[in-house]
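Note that one protein chain of the assembly has been removed; the remaining protein chains are unaltered in position.
Order of writing sets the labels: A, B and C. Residues in every chain begin at 1.
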Amino acid sequence: MSRRSSLAHLLPELVRTLFARRATVRFPSEPPVLAEAYRGRGVVHAELCVGCGLCVRDCPAFALELEREGRHRFRLVHFEDRCAYCGQCVDSCRQDAIALVSEFPRASPCRTAFTRVLVTHEASEE
Amino acid sequence: MKGAGTVGAIIRWARRRSPWVLHFNSGGCNGCDIEIVDTLTPRFDVERLGILKESSPRHADILLCTGPVTRQSRARLRRIYEQIPAPKWVVAVGGCSCSGGIFRGGYNVLGGIDQVLPVDIYIPGCPSRPEAIIEGILQLLETIE
Amino acid sequence: MSRITIPIGPQHPALKEPLSFLLTVEGERIVESALRIGYVHRGLERLFQDRSYVQNVHIAERVCGICSHIHTTAYCQGVEALLGLEVPRRALYVRTLLCELERIHSHLLWLGVLAEHIGFTTVFMYAWRDREIVLDIMEDLSGGRVAHAVNAIGGVRIDIENDHIPAIHARLDELERQMEMFLGVIQHERTFQARTRGVGCLTQEQVQRYCVVGPVARASGVAMDIRRDQPYAVYDELSFRVITADEGDVWARTMVRALEIVESMGMCRQLLDKLPEGPLASRAPRRVPAGLVISRCEAPRGELLYVIRSDGSDRPARVKIRTPTLPTLATLKDQLRGVHTADVPTILAGVDLCIACADR
Partner (left out) sequence: MRDVASAVLTILVFPGFGFLFVCALAFHWIDRRVTARFQGRVGPPWFQPFADFVKLLAKEDVLPVGAHERACALLPMVSLAAVLTAALHIPVGGYVVTSFEGDLIVVLFLLSLPALAYFLAGWLSASVFSVVGGSRALLQYFAYEVPFLMALAGPAILVGSWSVSRISGAQSGGLWTLLVQPIGFVLAFIGLIGKLKRSPFDIPKAKSEIGAGPLTEFSGRKLALWHLSLQVKTVVGIFLLVDVFLGGSGGGISLSGVTLFGVKCLLVLLALSVTGVLYARLRIDQLATMGWRVLAPLALVQLLVVVLVGG
């Protein structure tokens, strides 16, 4: 740094900030800007899911539950309030059926709203 | 408080536009906490929505809690809640303050703010994004009577 | 003069994390301080034993939200050693890149916190504004601002696409310009100096006695850095300086961390330039052969140590974490004796405590 003055050292940066493009997002009035890779809500391609339970086994937060009633009848339930959004389920799934999309989970005054049934698989081929 | 007529409307308007928050970490991992602080800084700047982060519970309207509530911080959490003058609201930020999240089942965690305090709104995410926190608080303000 | 006792914490604006102090003061001078930790103890080491090696990667990530990636690095490295697994070089490069990005983010965050504690709100705002640059890079790469979920046992889960690299370089350029401004403020702003020079001094001898690590040790003239002393990942292929200072006060720590940011940016550029082609992960079995391993990493706050013992099953028999904050906590009693109450936040910020790590 060439400038040696020690009083008001921040002044040039203040002026620069004043005329710079504003750093603040316009979030509530405009939609949020999320990265493409952002790990948000979980979605499942129901037709690909075979109910193997690998995602349930590897989930570190026990946020997925598989309710099984027979070989081809199962429900995959996701608890958003427990989920760590780590993406381990995406990695563990061998069918590429599960994905975390670029949309953050919404707040809710009621915890039951966070329980989402991702897949309801009725016995189709039986 | 159910204000009648114009006065009530003005008070309701003021409450919605001036929520001062107090942040308490009940045992979180810092992830949500830095995102809460992040909402104050230039990128998100919640002051434009009237939100100020206060340092004394007496000045606050909203208690922003993070963490799964460890046994040691439980009493403190309740005390801070009691120090906030009415009307007051509690927001649980992050998965572990909603349900215990990834720490559920740990021997020293109670598993969520609602084990100790009545929670008005839950913000999931691990950590919750600043946008999600803002959205959650705004959603809470919508419901203010 | 009468003595009063000031309780600080666990909820206090000077503390982002719960931690409790009892300060006995005479006038504005502190005569005694008592520290109480444990508010963030979540029993993580026990949780490690209850879950599988794969799940534990994510538990390790949530030991601390600021240095999340380095925890998973230390953990994965340990498990990979137990497995005798060869990690692809591209994976190691990505891992190291994230480590350095995280160091930049952590140090900038810390600079902001320090500035806020000495009442320099503007620098706090600027530091956090410019931290967003790093967060943006990390979010674009990994999909997470704070929790990256990059590491997996045997490699990494994300890739850096070649057309992303110029954008990252451009962002680093921007950050470099800002760092010049911050360095100028640290070196020349008089009020900043007045609040940080000569505050919270630790001598080299004290540092060694308390086994302090990381930037705090380096600011007292102890040149120790795991990245150089016992290179892990690909640090032996990078050229970098270990920044040290002699003063041992908060100002020196600021300077060390600020220069480390500059060093880290240089390392990021080297990593991006040298990025080899190849696979991103090798397949890891779920069961880990019995054994004991010690894994060391240089976290933003200093040496991080994981001890992992395996009994041959799919979950560890014991995971012990030794975090860099722990020895620093012990020095606080020394540092706080006789200082002005107004310097307490400065000292606390100066050593950059990470209670979530220390309590686990």
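Brief remarks on what is shown
Keep in mind that, in the parts below, a contact is a pair of C-beta atoms (placed from the backbone, for glycine too) under 8 Å apart; a residue touches a chain by one contact, two chains touch by 3 or more.
This is a predicted model, so every value here is computed, not measured.
Shown chains touched by the missing chain in the whole complex: A, B, C. Residue C:Ile118 is the one among C:Ala60, C:Leu92, C:Ile118 or C:Ala358 that touches the chain not shown.
One of A:Leu10, A:Cys49, A:Cys86 or A:Ala107 touches the chain omitted from the figure, and that residue is A:Leu10. Residues 8, 10-11, 14, 17-18, 20, 22-24 of chain A touch the missing chain (whole complex, contact as defined above). In the full complex, the hidden chain is touched by chain C at residues 4-7, 12-14, 25, 28, 115-123, 125-126, 129, 189, 191-192, 194-195, 340-345.
Contacts to the hidden chain, counted on chain B, fall at residues 1, 3, 10-11, 13-15, 17-18, 41-42, 45, 47-48, 50, 54-56, 58-59, 61, 85-87.
By our rule, only the chains that are shown with their structure count from here on.
Between the CA-based centres of chain B and chain C the separation comes to 27 Å, rounded to the whole angstrom. With centres set at the average Cα position, the gap from chain A to chain C is 25 Å.
Inter-chain centre distance (chain A to chain B, centres taken as mean C-alpha positions): 21 Å. The residues of chain B that reach two or more other chains are 42-43, 102, 105, 126, 129, listed in rising order.
In chain C, the positions touching at least two other chains are 58-59, 62, 126, 129, 132, 147. Chain B contributes residues 22, 24-35, 37-38, 41-43, 55, 57, 67-68, 70, 72-73, 76, 80, 102-103, 105-109, 126-127, 129 to its touches with chain C in the complex.
Remark: chain C residues 10-13, 16-18, 38-44, 46-47, 50, 58-59, 62-66, 68, 109, 112, 124-126, 128-129, 132, 145-147, 354, 356 touch chain B in the complex.
Note for the complex: chain A touches chain B at residues 23-25, 27-28, 32, 34, 60-62, 79-86, 104-111, 114.
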